[in-house]
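Here it is, the structure, as C-alpha cells.
Removed: one protein chain of the complex. Kept in place: all other protein chains.
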Amino acid sequence: MTALVPALRRLPIYRLRGSNNEGVLILSIIVLSVIVGIVAPSFWRLSTLLNISSSSLENLVFAMGVLMVIISGGIDVSFMAIGIFAGYGVIVLTNHTGFGASSAWTSFAIAAGLGLGLGTLNAAAIAGLRLPTLIVTLGTQGIIRGAMLAYVGSKVIPDYPPGLDKLSTNYLVTATQGASSTRLSVLVIPAILICAVMSVLLRYTTLGRGIYAIGGDAESARRAGFPVFGIQVFIYLFAGLLAGVAGMMHVTQVRLANPYELVGGELDVIAAVVLGGASIFGGKGSVSGTVLGVVLISLIKNSLILLGVPGTWQRATVGLLLLIGVSAQALTASARRRNLDAMPETPA
Amino acid sequence: MSDMTERMVRRMLGERSLVRLAVLAIAVIILFSILSDNFFTVIDFQSMGFQIAEVGLLSLAVMLSMLTGGIDLSIVSVANIAALVTAELFKGTDAASATGGKALLMTAAFILVGLAAGTACGVLNGLLITRIRITPILATLGTLQLLNGLAIIWTGGKAVYGMPNAFLNIGTGYIARVPAPVIVLVIAAVAAAVFVNRTGIGLRLQLVGANPTAARYSGLNNARVLMMTYISSAFLSSIAGILIAARSASANADYGASYVLLAIVIVVLGGVNPLGGYGTVTGVVLAAFVLQLVHSGFSQIGYSDFLYSIAQGGILIGVMALNTLSTRWRLSSRLAILNRWRRAEAPTAQPPSALAPPLPPGASAQSKEAERKP
Partner (left out) sequence: MVAREPLLVASGVSKRFGGVAALDHVTLEVRPGEVHCIVGENGSGKSTLIKVISGVETPDTGTITMDGTSLSRLSPRQAISLGIEVIFQDFSLFPNLTAAENIAMATYVAGGRRIVRPGSLRRLAAEVVRRIGVRLDLDSRVEDLSVADRQLTAICRALARDARVIFMDEPTTALTWREVQALFRVVESLKETGTALVFVSHKLDEVLRVSDRITVLRNGVVTVTGDVADFDRGSIIQAMTGRALTETSPASSIREREAPLLEVRQLGLRGSFHDVSFTVRPGEVVGVTGLLGSGRTEIAEALFGITPAHHGTVHVDGRPVRIRSVRDAIAAGIGYVPGDRLTQGVFLDQAISRNIIAGSLDRLLGRLNLIRRKQARETVEEAASELNIRMSSADDPVRSLSGGNQQRVVLGKWLARNPHILILNSPTVGVDVGSKHEILEMLRAKGREGLGVIVISDDVPELVAVCHRVLVVRRGRITDELVGDRLTEEVILRELAA
C-alpha cells in the first residue's frame, strides 16, 4: 500500500480526481444516475433534472455558509434555526405591518438582515470568546428557535404577502409531461450567483485565503498577520446572512410559513459539505465540491422517490451515505499517514 | 465526621464548579419563589423526579464521552432504538394482556433485549471511532441520523403501544414514596461515579481524555478505552430510553430530540470540560437537578417550553463564557508566577530544539487539534 499511492499519483487519470474529490463525486453521480435510469427509465426526463434542482436550491445557499465555517475549522448546527427564523419572521412581519408586502426584494433584504443579526450571536461567542463551535452553535440553535417560537409565533401561516406570492410562481423553466408539469423556480439564479460569489471570495480574496489559513493552523495565521478575529466575525455574520436568505427561499418555494420546518435537517447540508471534500478539521473544501455534494444528496432523495421507496427511507439513506463517505475519507487519510511514516524521519 | 467523609467533603468544597452549582441552585429557588408565590410549596418534587431521570441518564452518557475528549451525539437515537425494540417485543407478543409472573418475566426479558440492542449501537459508534478513525462528532452525527432513519423505517413514523403494567410501573410507579425512575437514576449515578473514579477503566478513560499521547506512552490501550466509553454511553442511553417508554407508555422514533441540547447544557453546567479529562458525576447530577428546577419554575410561572429552550442555550453559552474568562484570568495571573518558577531551571524548558516556537504551558499540537472540536 505504501508504495502504491505514490505510483498511483503519477497516473494521469489521478489528476481527474480533483483536489477535493470532485472527480469521485462526479463519477458517483454518473454511476448512480445510470443505475437508477436503468431501473426506472422515467428518470431520464427533464422533470427529474428540474426536481433535483428545485430541491437543491435552498440547501445550496445553506451549504455555502456551512462550507465557510467548516473550512475555518469549525462546525455550525444553528443555520437552519437562523433560516427559519428569518423566513418565518419576514412573513409574520409583513402580515402584521404590511411592510414590504409588495416587493419580494424587500422580504429577502429583511431576511438577510435578520440572518446577519442572528449571526452576531455566533460571532460573539466563537470569534470573541473563542468557545468551541459545536457546543456554541447547539446553544444558539436552542436560543434562536426558542425565541422564534416564543416571540415571533408558533402557528403555521398560510397567508402570503403578494410580493412573495408572485415570486413563488415565477418560474424559469417548465417541463410538461402530459397532464403534469414540473417547474424550476427563478430562485435558481440567485442560488447560483451566491455560489459564484462564494467561489470568488474563497479563491480570489485575502479574506478567503485567510479562512483557509485559519483552518490550516490558526496560530500560524495569527503570526502571519491575518486578522483572525475579523475574519471569524465575518464568517459567522456572513453565514448567518446566507442562512437567512436560504430560509426565505425555502418559505417562498413551499408557499407556507411553518415554523417547525427546517430544524432537524441540518445533517443533509453538513453531509453534502463533508462529502464534497471539506475536511472536518478545517483547511480544505471547495464550492464545486460542495455543489456536487448537494446535488448528490438531492439526487439520491429523488431517486428513492422515483424507485418507489417510501419517504421514510430518506433519513437512513442520507445517514448511511454520510458514514460511508466519511469512512472512505478517514481510511484514505490513514493510508496516507502510513505512507508518510515510511518517509525519511523529520526532526522533533 | 469520619476521616473519609471529611476528605470527600473537603474535596467537594474545593471543587469550584460544585460550589458554584450549589449557589446557583439556591439562587434559582429563591428567584422562582419570588416570581411565583407558591413555588416552593407547589413544586412537585415527585413529578420532577419522573422527568429528571431520563435526562439525567442521557447527561451521564454524554459525560462519559466528553471525558475522553469526544462527544456522543447519538444518545437520543440510541435511546429510542432501545425503547422501540422493547416496545415492539411487547406488542408482538401481546404482553399487555399478560398478568402476574408471566408479565414480570416478559418485562424483564424484553427490557434486557432492548438494552442489548441499544448497547450494540454503542459498538457501532466505537468501531467507527476506533477502527475507521472517524472523529467522534462526525461518527455520532452519522449514527444519530442512521439509527433515527432506521427507526423511522421500522415504525413507519408511528408510535408503538401495548405495554404491560409491570413495565409501566417502572416509569410511573413509586418505591417507598420515591419515584421509581429516580431510584434508577441514583443507582446509575452511583455506578457511573464508581466506574469513573474508582475503576481502572474509569481512570484510563480520564487519562485518555486528558492527554491521549501521554496515555499511549504510558501503555494505555486508547482504542479499547474509547470503545468501552461509547458502549457505556450507549448503555446509559438505552436505560434512558426504557424509562422514557415506561413513562409515556409508548415508543417513538423521534421522541426526545430536544434532549441532546439539554444533556449537553447539563454536562457543561456540571463542570465537565468539553476538551476532556475532567468532570464529576456529582456535578452532572446536581446540574440536572438545577435545570429541572428551572423547568419547573418556568412552567409554574407560565413560561412556555420555548422559553426554556432559550434558557438552555443561554445557560450553556454563559457557563462556557464564565469558565473561559475565569480560567484565562486565573491563568494569566498565575502564568507570571508559574513561568518564573519553571524557568528557574535550564532555559530549555521546552522541546530540545533551539528555536522551538514558544508554547503556552501545557499546550501541545494535540490540544490544539482537540480545541477545534467539539
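Read from first to last, the chains carry the letters A and B; within each, the first residue is number 1.
Keep in mind that, in the parts below, contacts are C-beta pairs under 8 Å (C-beta built on N, C-alpha and C of every residue); 3 or more make two chains touch, one makes a residue touch a chain.
Computed from a prediction, not measured in an experiment: that's the story for all the values here.
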Exercise. Determine which one of B:220, B:267 or B:285 touches the chain that has been left out.
Key: B:220
Quiz item: With respect to the chain omitted from the figure, which of A:208, A:259 or A:319 is a touching residue?
Solution: A:208
Quiz item: Thinking of the whole complex, not just what is shown, which of B:89, B:210, B:253 or B:290 touches the missing chain?
Solution: B:210
Quiz item: Which of these touches the unseen chain: B:162, B:181 or B:277?
Solution: B:277
Practice problem: Against the chain that's been left off, what residues of chain A make contact? List them. | Solution: 203-210, 212-213, 215-217, 220-221, 223-226, 282-284, 341-348
Self-check item: Contact set of chain B toward the excluded chain (per top definition)
Solution: 11, 194, 198-201, 203-204, 206-207, 210-211, 213-221, 277-278, 338, 340-359, 361-362, 364-366
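As a working rule, only the chains that are shown with their structure count from here on.
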Exercise. Indicate the whole-number Å distance between the mean C-alpha point of chain A and the mean C-alpha point of chain B.
Key: 30
Quiz item: Across the complex, what residues on chain A touch chain B?
Solution: 73-75, 125, 129-136, 138-150, 154, 218-219, 264, 267, 270, 274, 280-282, 310, 312-320, 322-323, 326-327, 330-331, 333-334, 347-348
Quiz item: Tell me, which parts of chain B touch chain A in their complex?
Solution: 71, 128, 132-135, 137-139, 141-150, 152-153, 156-157, 257, 260-261, 264-265, 268, 274-275, 304, 306-314, 316-317, 320-321, 324-325, 351-353, 356, 368-369, 371-374
